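Beneath this line is the structure, given in structure tokens, with notes to follow.
Of the protein chains in this complex, all but one are displayed in their positions.
This part shows chain A:
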């Protein structure tokens, strides 16, 4: 038991990540290797589905003391011939066309279990929704999200409106994030307490109608 604020050793972090993977029911921890160096976790080995890979990465990232994560996990090729590139493409077509979130401009191509998403959308959350559809399709081994955002004008008030959005967020209360804006590019710098908080900060910045790129220089540390 380590109170927050004190430094957790890499060995302890490794043990806690292994415990958390075992504890997570949607992950088969037996096939996953965990290495830790200076709080940075590397996951390696094989899992059965892309959604299991996502669950394993999330499990590791929620463990206290984990600062960054390298995902070297591979999704096993499905055994038997039931899942093919053609069936994955069909599933993607179905998922994209039935989605209330993803515009019709988004297309998916599949090769050797690798889904590539292309097209242009207005908002980052639409890109994220397209990726989530691919994550849930059986047989997908890798996702390349090449969806671009439509052009936007820069605005004077971008930095101040992003700062206000960060200040409203319950998970970011008491943290100090520096917001710098050049044109339509936002750079976030500072320390947040958890991976969850980091993700919320980034999605808060994506809420701006005048942002086309976010540079994430946030660090996760329990010392905040």
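Rule of thumb we're sticking to: a residue touches a chain if its C-beta (ideal position, glycine included) is under 8 Å from a C-beta of that chain, and two chains touch if they have at least 3 such contacts; residues count from 1.
The rule is simple: contacts and distances are computed from a predicted model.
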{"item": "Which of \"ABC transporter permease\", \"NADH-quinone oxidoreductase\", \"Ornithine aminotransferase\" or \"3-methyl-2-oxobutanoate dehydrogenase subunit VorB\" matches, in UniProt, the chain that is not displayed", "value": "\"Ornithine aminotransferase\""}
{"item": "Selected residue (touches chain absent from view) among A:111, A:146, A:164 or A:178", "value": "A:164"}
{"item": "Contact residue for the chain not shown (choose from A:41, A:63 or A:181)", "value": "A:63"}
{"item": "In chain A, positions touching the absent partner", "value": "1, 4, 16, 19-20, 23-26, 49, 51, 55, 62-66, 83, 90-91, 94-95, 98-101, 122-123, 125, 129, 133, 136-139, 161, 164-165, 167-174, 176, 193-197, 200, 204, 206-209, 220, 222"}
